[in-house]
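Here the structure comes first, spelled out in structure tokens, and everything after it is commentary.
Every protein chain of the complex appears in place save one, which is left out.
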Amino acid sequence: MTATILAVDGLSVSFGGIQALQRVTFEIAPGRIVGIMGPNGAGKTTLFNLITGVYRPSAGVIRFGDRELQGLPPSRICRSGIARTFQSGRPFMNMTARDNVLTGLLYGQQPAASRGEAGHEAERLLDFVGLLPRADRPVASLNLMERKIVELARALATRPKLLLLDELMAGLNPNDLAPAIAIIRRIRDELGVTVFWIEHIMQVLMNTCEHLIVLHHGEKLAEGMPQAVAGDPAVAEAYFGKKGRRELV
Amino acid sequence: MKLDPAIVGGLLLAALLAALPRWLSAYHVSLLMTVYMYVALAGSWNLFSGMTGYVSLGHGLFFGVGAYSFAIATAVFNLPPVVGLALGIVVPALLGLVLGLALLTARIRIAYFAVVMLGLNEITKTIVANVKSIGSSYGLTLPSVNSRYLGYYVLLGVAVAVTGFAYAVQRSRWGYGLRAILADEVAAETTGIRTVTHKLAMFVASAAFIGVTGAMVSWNWSYVDPYMAFDLMVSFDMLVMAMFGGFGTVAGPVLGAVVMSIVKEALSTSVPHFQPIIFGVLVIVLILWCPGGIIQAFGAARGRLRSWSRPRIGGAAP
Partner (left out) sequence: MTATTVVQLMLFGVVWGGLYALIALGLNLIFGVMKILNIAHGELLMLGAYMAFWLFALWQISPLLTMPVAAIAMCVLGLIIQKALIDPIIARSRTPTDFENATLIVFFGVLLILQNVALLLWTADYRSVSYMSEPVRLGEVSVAGNRLLVLAAALGLSAVMFVLMQRTLLGKAIRAVSQDRDTARLMGIDARRIGMIGFGLGSAIAGAAGVLASTIYVITPTVGLLFTIKAFTIMVVGGLGNQFGIFVAGLALGVAESFASYLIGAEFKDATGYLLLIGFILWRSRTSPAFAGEVK
């Protein structure tokens, strides 16, 4: 049994009578790029919100390494080594890109010991994601892609072991996809961060993920290697209905 | 070690102001004391509402609680005024802690928080006005200030302390966390910032500063009653002044308080009730056209003014 960095067991949550997640169970091995997909409303963002402590589950366990996360405040979970980005791209709009990254460095898992050290580390991170030339512009003046990268850099600044990406590609035009994928790969390859990724764009998931999870109506529908999941008739049915049982890719 | 021009300038100004009273008439001393009071109030409101984004519409509650802590200590229990002042810090701070724990530890809609604070101010006013042992609606008479410039120095001290504290916080590591909370509280939490601790600390600090201001002011007037201690205008004035100067900045509340308290003084001799109306119109104009206050208006031209409220880190030139 390979080591597990994140294990979710029987996770359920309901909001005012609507069961958003129902006994979801899976494991993520360290060093992988794992994708999670599913039609809108399947509960993917809710899952991320539960893992990061934004919501509290009504049942189930979330195990990260050797500790249980459910019930912990989000800041504690971040300091344990899980970082996330948001679907709509939420960098701190009242700061520059550099300040966003500095904030992450000052508060994350291993807060920088001094401002000087934080400053150097910020330079490195901004360079890593390719934002150094624009580091001191207010985030409000950057375009959507750049803002999402700022948010990504900030997440990396908290020195995570596990990075939760919520639809990084949403809203990006086709030219921006390749560079974004490249950065994700480099995050796993060079920084050793495990990536757990919500995405809609099949091509991206197929090409980058080693493991895919499919959610539908709050339940886990399928799980496995991307090709296998792609060929799963149940998955096709979830996306295209009973008549559209054809291949996804 | 480089000397920060802002700190040097601030200390020089404080020293100058401290030396002033000898050369001024009683009226001008009194006017300056009013200015210092408003600098302290606006600055304290800004410490919490400006820096975290949780707009409080009833922060004057702590002014009243501070004033009454002093009043009850001196007039009812006959304790020395110094103890009264100390209680004016401690009691509001404790109240701030309790309220903060109640309101700020779980996710609360900002609108709810604002109205709860507003309501708290009103309700406390009506409760105090009905408790006979503390003077009910007639209020309490307090021992007068026997030293000539004590009030002046205390209020100047509080104003300097609030401004200095705000400056220190803004430039510190904590400042980043607060700005993050202001921008996006949920994202701040997931970035590892203990938002509860930050909010609570600023709430208690603002309560303490406002409380001691209330205590000193009521001592100065030798009098306190519920309508003056919990006057809605106290809550409103501190908000307007802080916003007029510049929401969330260090220099903003100072500027706003100085300008607006002089305006308020000028308007006080004119038609009654006129000043709140003017301030009401002003705050509406501010929100619609210049929410960042004076500092935002001059920010483009005077970039230097802004750098006061933004720390320099890692070689990034302002």
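By written order: A and B. Residues from 1 in each chain.
We take it that contacts are C-beta pairs under 8 Å (C-beta built on N, C-alpha and C of every residue); 3 or more make two chains touch, one makes a residue touch a chain.
Just so it is clear, the model here is predicted, and its values are computed rather than measured.
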Hidden-chain contact residue, picked from the options B:Leu61, B:Ala75 or B:Leu118: B:Leu118
Selected from B:Leu239, B:Val254 or B:Ile294 as touching the chain missing from the view: B:Leu239
Contact with the hidden chain (one of B:Val76, B:Ala168, B:Ala266 or B:Val281): B:Val281
Contacting the left-out chain in the complete assembly, out of B:Leu17, B:Leu31 or B:Ile108: B:Ile108
Contact footprint on chain B, counting only the chain that is left out: 53, 55, 57, 102-103, 106-112, 114-116, 118-120, 122-123, 126-127, 129-130, 186, 232-233, 236, 239, 243, 271-274, 276-277, 279-284, 287-288, 291
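Basically, only the chains that are shown with their structure count from here on.
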In the complex, chain B residues that touch chain A: 173, 176-177, 179-180, 182-184, 186-196, 313-317
Interfacial residue positions of chain A with respect to chain B in the complex: 52-54, 73-75, 77-79, 83-84, 86, 90-96, 98-99, 102-104, 106-109, 111, 115-116, 118-120, 122-123, 135-136, 151, 154-155, 158
